[in-house]
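Okay, so here's the structure we're looking at.
The complex is shown incomplete by one protein chain, all other protein chains being positioned as in the whole.
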Amino acid sequence: MLRSILSDDLPKSRWLALALVAILVGLAVAPFLFPGAKSLNVAAKICVFIVLAASFDLLLGYTGIVSFAHTMFFGIGAYGVAISLTRMGAGWDAVAVGVVAGLVVAIVLATVIGLFSLRVRTIFFAMITLAVASAFAILASQLSDLTGGEDGLNYRLPAALRASFSFGDTLFGVRLNGRLLDYYLVYAASLALILVLLRIVNSPFGSVLMAIRENPFRAEAIGYRTVVYRTIASCIAAATAALAGALLALWSSQTNPDTTLSFDIMVDILLMVVIGGMGTMYGAVIGAVLLVFAQNYLQDLLAIANKALAGVPLLANLFHPDRWLLWLGVAFILCVYFFPAGIVGRLRQKR
Amino acid sequence: MAEPLLSLRGVQTNIGRYHILHGVEFDVAEGGLTMLLGRNGAGKTTTLRTIMGMWRAAAGEIRFDGRDITHLATPDIARLGIAYVPESMAIFADLTVQENLVLAARSGPPDQKRLDWIFARFEALKRFWTLPAGHLSGGQKQMLAVARAIIEPRRLLLIDEPTKGLAPAIIANMIDAFRELKDGESTLLVVEQNFAFARQLGDTVAVMDDGRVAHQGSMAAFAADSALQQHLLGLGMDTHQ
Partner (left out) sequence: MKRDWLPLLLIPALMIGALPLIGSPASWVTLTVAGLAMGLMIFIMASGLTLTFGLMDVLNFGHGAFIAVGAFVAASVMLALAPWMTADSIWLNLAAIGPAVLAAMVVSGVLGLGFERIIVRPVYGQHLKQILVTTGGLIVAEQLLKVIWGPDQITLSRPTALRGAFLFGDVAIEKYRVLAVVVGLVVFAALALTLNRTRLGLLIRAGVENGEMVEALGYRIRRLFVGVFVVGSALAGLGGAMWGLYQETVTAAIGAQVAVLVFIVIIIGGLGSVGGCFVGALLVGLTANYIGFLAPKVALGSNILLMAMVLLWRPQGLYPVAKR
């Protein structure tokens, strides 16, 4: 049963299994365990980023290609829902239109970029996606009639997802309102998407991707059209990222370039996948949780160090709370050199 | 007996996951020309590249002029006086013929007398002196590749299939050039498929089979032993072209 839900891809490490169960259960009971808008927000973000990172792992870890345009697809999904909710009013029809439109745009764009540049080399694809993504981000902030420009869009969610919607009194002291419903929508959708991704990477299609990653020439010689497989993988990843974006838009009732399209988000995804463990799927889960936590709590830790070093000029800056990315960046480089399979790889070795 | 100029002992080379050389052993005596023969895939090219350090020997020892060069870097091996002409020729297509030769002459501008000597044999190089080498014909590229190796005196020349794609008249010039070189300043180790050519030039012969040297001896003896040729090369020498 469990085996089949996980597509036969078991954690293969007691500690990893424990961590995954803790994440699964922790996120499921988060609204009751840590009540309050802020912590619920963190939990929802974790769900969305798990999907986003996992879909990126399909590209980076399983297919062996680096795309810097993953946030672009994330943004397309988010803006799809945001624009349709702004234009069509706060109904579920608008959500459906937005999700479908976002998916279509993402898949078409991914196909074009893929066919254009995936036949060449990894480096070429990475550069082209970087260029396209940055142009897209600027375009999105320029077309302010449609996207709200730098400020983004603020819109009303469907009534059932608003705080004012109530479907009962309280449970364990938590109000049963639309936000709770919204959280579980995000949670359930994220869980489903992760299981789908697990199925994909463990299917025959997934094995072909890994064969291409190991040796593209050989795969081509056996008869697999590597361009086609890579492009399909990149479409699946783009579509999943767009869905993650749609979930974010449905959660936060506001969408702007900083939270969906910026290069900072791209860096976050890279860190999540590499530190968590490339090519393992579970690594993306661990990495996403770790990074969102780090964003929120590494800062506090650094603030303590910062205070202790208050007198020392440069050193104090090194431990400034805003410099958490510096330390994760160093961890990232060390991971690429010494632990290419990241945290998950380490855990599996120890088993 | 004097120490050989080049000797390989138990050399093993892997390319990726493939084990290509399984313990190559042979000697090249100073002066003269050794032909390295064998079927396709026997490991001849890999042997030359391993000597040059372009592929690392996983085991064994390569000695040149009394010193262990197994672990030296390619440029350092070249600087001991070894020149290499790869089968792909590897001429620099964006550079002119002149620039290709200027680059090959490490110790300064090419010596004019030496150039004239090369031009006498490979006349096309003079004619296309300022043309980008990419525009040369296949045979002319081959001449340039050989000229690059001999633009300055080198002690050992490693040459991979010099006659491939060459017209007979040019092959004759090539034979002249190699004769003069081996009688004078250089020792040559030549991989060859063209048997008529090999027989005319070779003093000694080493025959490879499946990543090893299966036979080494004088060319005269090998040329006379058609049973051995049949066994090692699959074809009699006279029919092999």
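Lettered A and B in written order, each chain numbered from 1.
FYI, a residue touches a chain if its C-beta (ideal position, glycine included) is under 8 Å from a C-beta of that chain, and two chains touch if they have at least 3 such contacts.
Just so you know, these numbers come straight off a predicted model, no measurement behind them.
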Of B:A29, B:A59 or B:A78, the one touching the omitted chain in the full complex: B:A78
Check the options A:V97, A:V132, A:V285 or A:L298 and report the residue that touches the missing chain. A:V132
Chain not shown: contacting residue from A:L10, A:V29 or A:L143: A:L143
If you put the missing chain back, which residues of subunit B would it touch? 52, 54, 73-75, 78-79, 83-84, 86, 88, 90, 92-96, 99-100, 102-104, 106, 130-132, 134-135, 148
Omitted-chain footprint on subunit A covers residues 60, 64, 66, 116, 120-124, 126-128, 130-132, 134-135, 138-139, 142-143, 263, 267, 270, 274, 314, 317-318, 320, 322-323, 325-326, 328-330, 332-333, 336-337, 340
